[in-house]
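Supplied in structure tokens, the structure appears directly below.
Heads up, one of the protein chains got dropped from this complex, but the rest are sitting where they should.
Going in written order, the chains are labelled A and B, and every chain counts its residues from 1.
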Amino acid sequence: MARRPEVIAVLGRAVRTPRGTAGLVIGGLVVLVAVIGPAVAPYSTTEFVTAPFARASSAAWLGGDVLGRDVLSRTLNGGWQLLAMAAVATALGVVVGALLGVMAAYYGGLWDSLIMRAVDVILAFPQLVFALLLVSILGPKIWLIVLAVAISHAPQVARVTRAAALDISERDFVKAMQILGIPGRRIIRRDVLPNLTSVLMVEIGLRLTYSMLVIAGLSFLGFGLQPPAASWGLMINENRVGLIANPWGVLMPAILIALFTIGVNTFTDAVARASLGVGGRATDPEPIALVAREVTG
Amino acid sequence: MTAPSEDIPMTATVEDIPPSQAEAGRGTPRLAVENLRIVMPATRRRPEADVVDQVSFTVQPGQVLGLVGESGSGKTTVALALLGLVKRGLAIGGGRVLIDGRDILALSEHDLQKLRGRTVAYVPQDPGSALNPVLKVGTQLREVFAVHGGDADRLTQVMAEAGLENPAPILASYPHQLSGGQQQRVALAMAFACRPQLIVLDEPTTGLDVTTQRRVLDTVRGLCHTYQVAAVYISHDLSVVAEIADHVAVMYAGRLIEIGAASELFATPAHPYTRGLMRAIPLMGTSHELHGMAGSPPRPGNRPAGCSFRPRCEFAIAECELREPLPVVVSDTGHAARCVRALEVTALSATAVRARERTVPPAEEPVLTVSGVSVSYTNKPVLRDVNLDVGARKSVAIVGTSGSGKTTLARCVVGLHKDWTGTITFGGQQLPPGVRGRTQDQLRKIQFVAQNPYSSLNPRQTVGQIIGHPLSHFSKLPARERDKRIGDALTSVALRESFAARYPDELSGGERQRVALARALVVDPELLVCDEITSALDVSVQAAIVELLLRLQAERGLSLMFITHNLPLVRSIADDVTVISAGQVCERGSVTQVLTAPKEAYTRQLIADVPSFEHAG
Partner (left out) sequence: MTTATEAPERAGPTSKAAGPHPIRNLLIKRSLIGILTLVLVSILVFAATQILPGNAASAVLLNTATPQRLHALEVQLGLTRPAVDQYWTWLTGVLHGNFGKSLANGQPVSTLIGGRILNSLALVVLAGAIGTLIGVGLGVLAAARRDSVFDHVLSVTALAVTALPEFVVAVVLVIFFAAVVIHWFPAVSVFTPGTPPWSNPRELVLPVATLVIVVVPYVFRMMRASMIDALESDYVQMAQLKGVPRWRVLLFHALPNAIAPTIQVIGLTFLYLAGGVVVVEYLFNYPGLGQALVSAVSDRDIPQIQAIVLVLAAFYIAVNILTDVIALAVSPRRRLPRS
């Protein structure tokens, strides 16, 4: 008798569209490579197997990197930490941001102003710069990077959820519950939150790509995992010098990062389209329109 | 009377019409629609489905044809087709639209552009959204002249004709700075600017209050007469159509099911559907029983075999299922209907009204007393010193135009709005201003139903959960008892118990309002506050809901506070009425007294402005 939860229904619908399938496949491929990679890599990440920037050969299928290590093995090993950090940072940022946004919308008044002021302050930095600031103080620690990225996501998520929650709070069925004297917390949990799922799903997708951007960017700049660790961002930077000799050291990690963001983005787009018409007000087919739409009214 | 076997096609051209009408229509009709068919083209998933089919009618210069139908009947689709426009996803499937003998459906897009605005003009339903918000009104008005040529100096004259006496400030404004009435007059001015031959008005007075509506209707009638413009006036509101139309065509499920002279059609409808509509409409003159029609119109692609109305028709016979009925002429004025039993239907009295036997409940202590309640939002007073009573087991209608403060009053009573001064007494006790301070008992005994059926139910929950919410909040019942109460609530609003498993997006507007009612009634309240609960519904659905409410009220001894702007509805539903204007109570009293012998000028004007069938034809 119960309908499948909306999340499953929307995801299922999204997967069946061409964009959804493409996104899932592409993104899934990268995840697969990152997760399984370490198990199938032919060499370890620190072994010297060939000359620096040697061309691809039967010993090293993608040639050698700046120190002569196996590009293939380092690539296979260099993804999972990146993905894990991005995933955790996204999850943290979305949860905190959504809670703040919903609270600001529902309780309004002082809470609202306070939260939104705090949001404005954090939003006065680009995400990368914010992370750099924290890193400059405490050093390139993994937990710090994850925390910094999460904190920089929260305001944007708070804005979007606040706008969506405001919209829902104005609707009559919420008022119908208020009239009964049902306390605010319960109304938020039972009536407001479940209606936010499609907005949140889209936000998660968007935030995930940005997490990846910032964390890989930090790694590229040298503020992520430190050498001799294998990390895609770091690899792109350290192998830049020998781009002409052996481009694979740069290309391979770059392609994988690119495929990941493309896949997630495409799938998120499919999810946004699929959540149209799933009960109540629909989300916009262009998820970024949510951002600007809520601001211009 | 013509014999029933003589089937005259619905296209009443001069040759077809019996002599008496041929004299009235001289020459080629200004507008002739022949067998118009508009479809949703076939896709991989489903075959072609018609939205509108076999629609034919004519309009002479200077005459107004009212095109009537409820939502989904296809009337707006027909309206747009008269300008050669079809919405995205639809296509012309056949037929002709002849304006002064020329088929506009055969024209190229370029020629159509030249036609629109100049030969055929359109007056939109919602001028607020039909006027470009970032362009000044003057720019948009002058654009018509810019595109079609013509004398821009005529602009002032055109505006004056449309009732805009002081044009300069209006021309310099943006649309959102004007009132609804002004916006609609701007739209009228735009339409009449180039002296079109045909004008199509798409529900232009929906959303306007009754006084503005009357003035706009007068203006339209005047302009059409002066310039001998043929007009097609689309509406779902039969009484408005009665005021303005010479002939009326009724649409149902994409077909034209009845056509005829206005006065005749309303007095003696020939089609069961029209008859049903007439019986659902509240009238100012009597407090008669309203009869809704069970069921709802079929969607495109889901039409039943034979007559589309058969599943809901009380006159249906075996023959109705075999094929779609051809038009049957019932009088020598060209009045015809697509029903095999049209003549019998006509013979029955059109409005089988029964003056309701209202058992006036004995006068008791009022269950709700509002004294001296005032509300103001940042220096603007919204309610000023409002006093009213709701007698026990009585229904009180609160009437006012939009902006009069009636909704705010309802919200104060219910506790949604807490910044008010004054006292509200319920059941002998003073009510605290907001929901916070009220006792469980007080919260339970006052219930609320809102206007918009599409936002009053949580789309994430089943009907059963929605109704069960308040129940589980106020009492701890074992599951079986609770389910039984929910089932009872559904039955009492005439919904099957199986509805409990459905989700709101599977229900129609009328069904949703019933669920909202069930939710309010399941906890056994004493006072039910209804805020324009039928304003968003079709008239036949409204009738059914109103009758349901009255029955429930009688069964349970409920007191009713019914907010509305619809005066005739007040006649049918309320014992007492309070008229509110600009936040203040204008007049109060029993319905019979206030509506037949009003004391205040405002009330008198309000009553006079209500469109009525007596003005038809």
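As a working rule, a contact is a pair of C-beta atoms (placed from the backbone, for glycine too) under 8 Å apart; a residue touches a chain by one contact, two chains touch by 3 or more.
Small disclaimer: the values here were computed from a predicted structure and weren't measured.
Undergrad: Quick one: which of A:A216, A:A230 or A:V271 touches the chain that's been left out?
TA: Of the listed residues, the one touching the omitted chain is A:A216.
Undergrad: Of the residues listed, A:A51, A:L123 or A:A229, which one is in contact with the missing chain?
TA: Only one of A:A51, A:L123 or A:A229 touches the chain omitted from view, namely A:L123.
Undergrad: Could you tell which one of B:V33, B:V68, B:L90 or B:L115 touches the chain left off the display?
TA: If we include the chain that is not displayed, B:L115 is the one touching it.
Undergrad: Which residue among A:D70, A:E238 or A:D269 touches the omitted chain?
TA: Here the residue in touch with the unshown chain is A:D269.
Undergrad: Tell me which stretches of chain A touch the chain missing from the display.
TA: Per the touch rule, chain A residues meeting the hidden chain are 19, 108, 116, 120-121, 123-129, 132-138, 152, 155-156, 159, 162-163, 166, 170, 206, 209-210, 212-213, 216-217, 220-223, 233, 236-237, 240, 243-244, 247, 250-251, 254, 257-258, 261-262, 264-266, 269, 284-286, 288-289, 291-297.
Undergrad: Which parts of chain B face the unshown chain closely enough to count as touching?
TA: Output for chain B: 80, 83, 85, 88, 113-118, 121-122, 124, 126, 129-135, 143-144, 147-148, 169, 173-174, 176-177, 190, 377-378, 380, 382.
Everything that follows uses one rule, which is that only the chains that are shown with their structure count from here on.
Undergrad: From the mean C-alpha coordinate of chain A to that of chain B, what's the distance rounded to whole Å?
TA: Whole-Å distance between the two chain centres: 49.
Undergrad: Quick one: in the complex, what on chain A touches chain B?
TA: Those in contact with chain B are residues 1-3, 6, 171-173, 175-182, 191, 194-195, 279-280.
Undergrad: Can you check the complex and tell me which residues of chain B touch chain A?
TA: 414-416, 435-436, 438, 440, 443-444, 446-448, 450-452, 455-460, 462, 466, 469-470, 473-474, 501, 503-505, 516, 519
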